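Each chain you see keeps its place in the complex, though not every chain is here.
Chain nomenclature is as follows: A and B, assigned in order of appearance, with residue numbering initiated at 1 for each chain independently.
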Amino acid sequence: MIAVLKNGTPKEKIESLSHYLTEQGVEVRVWEGKFQTVVGLIGDTSKIDDNALLGMDFVETVKHISEPFKSANRKFHPDDSEIRVGDHVVGGGTFTVIAGPCSVENEAQILEVAKAVKASGASFLRGGAFKPLTSPYDFQGLKADGIELLLEAKKETGLPIVTEIMNANHLPLFEDVDVIQVGARNMQNFELLKELGKTKKPILLKRGLANTLKELLMSAEYIMAGGNENVILCERGIRTFETYTRNTLDLSAVPMLKELSHLPVIVDPSHATGLARLVEPMALAAAAAGADGLMIEVHNDPQKALCDGPQSLTPAQFDQVMKKVNKVRAALQ
Amino acid sequence: MIAVLKNGTPKEKIESLSHYLTEQGVEVRVWEGKFQTVVGLIGDTSKIDDNALLGMDFVETVKHISEPFKSANRKFHPDDSEIRVGDHVVGGGTFTVIAGPCSVENEAQILEVAKAVKASGASFLRGGAFKPLTSPYDFQGLKADGIELLLEAKKETGLPIVTEIMNANHLPLFEDVDVIQVGARNMQNFELLKELGKTKKPILLKRGLANTLKELLMSAEYIMAGGNENVILCERGIRTFETYTRNTLDLSAVPMLKELSHLPVIVDPSHATGLARLVEPMALAAAAAGADGLMIEVHNDPQKALCDGPQSLTPAQFDQVMKKVNKVRAALQ
């Protein structure tokens, strides 16, 4: 349930409304947008009387939100969210490119890739330190050492870093990480989401392999309901019957999520297709569809990558993709 | 199994090779490309000795094709197919836009839409005369009268027409239709495909709702094995668990199909999403992904359309999409 306030409603009135509503037992969120102020009511709103609210002279309208996600809902927050990470802003018309290897392997590798992707225009460096692999016998990542190497690459290049968390107990290791990624297999690990909701870190939340957009938004809601509104959504392909590609990239998710929610939406064409040669056309398509950014795997030597080599671009290929993506974005401005 | 011949192999040698292979009990197809001649062997090739072929001084290489589709296979036909329809060519670097209403309803409607989409740059007029609806109690189309109305619109505007067939017995009604569409639900109606293989009409073959790309190519193969190589593939969304959109548009199908096959690939964002407001971003994405064209539903009065109103664009919206699609294509040239 939300109440849209009239333009220019004074602060005291908003505070007194919040106070009143809190006393009725609901949680209150106030969002001051450029053109209007919206007050969101979370919890059991059944006792709140619409007419009582409409009777207040500064309340314009009252709307009931049927979608089960509230904090993530665009009705509740009409403007795009802008998530600040250092000097960079994700969302709100910017375009964010996150690039780097599937796994951090060693210092030389991560530094070489970091410098290369920065030169081509990436805004963030990604690299896996904890790896959620299907088999317990596969390489599980360098863990804490991987995060150390990412931080070194950050010091060297200035690129903020993005890396995946699998266990809330590891949070202390992520203190200097700029954006924490939640992988597809943990999209409904609600205990992890709740812990991340208690932090203020930007969270990159990947859609699960067979999850709907509503479920993705409900998982964002778990983080936001805890007080952390810095959520970036990521479409990374869903499971279908197709076998030529690893997954099926759902690009209609981009405009659909942006209609339903104010959160930024980025696209990962590398995991979605599993094939380096499909990354370029899908990156261009994502840009044309209105994505707020891309997440692309780049490796200095894909043949020898410890994981996901076949889907990694070389730095030269990545540079090529960036040039074309910029052309598409320029054409649509 | 294919034999690639050396550049400049004289015609008689090719003919004598064909004759020899036919006598071994296999069917032979000769394709003369710009840079090389390829001889394809269809059927039981187990008795053909690779070395016997390689021993011929004009044979460069012999390749075994493991994919079960042969006529549609790019290995067998390295250049893009170009399918001529009147003065228009589909494939080979051109961009084909097919637009029109889901169903032909009456003369005024189809003429108005035809003129509008032509003015915005469409190359073909589409309109359903026979409708494959899930319920026997829903509107089943104007049938023969619908085709008459399409032909009138063609006479008036010069636009070649595309319409769907559901029954091979109706073929005589399609004599003046320029491109015959096979709908998603008939993609594996093998008897229909075989009959279409006996014609020379260009066929627009839509991917089935839960079919893989390999199955789509095998269905193209049914048509081509009958001798009709004029097949245009169409990605129109597949069934997934997502419910906000009607289907999920699989844009990775575009580069993947173009890698596997020489046939042109067009994209239908209207049926894929089921939502008019998603047609523009998906059309732009399809163009960026390298599609050979688009198929878009346009209706002069979507509110009153007898079918699929919610996914139809108005002529003004279609004009807008065309302008942006052209910008994206220009940017990538």
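Couple of notes before you dig in:
Following the convention adopted for this analysis, a contact is a pair of C-beta atoms (placed from the backbone, for glycine too) under 8 Å apart; a residue touches a chain by one contact, two chains touch by 3 or more.
Everything quoted here is computed from the prediction, not taken from an experiment.
Identical protein chains form the entire complex, numbering 4 copies in the structure file, with 2 of these shown.
Just so we're on the same page, only the chains that are shown with their structure count from here on.
Per-chain CA centroids place chain A at a distance of 37 Å from chain B.
Note for the complex: chain B touches chain A at residues 210-214, 238, 240-245, 248-256, 259-260, 272-273, 277-278, 281-282, 284-290, 324, 327-328, 330-332.
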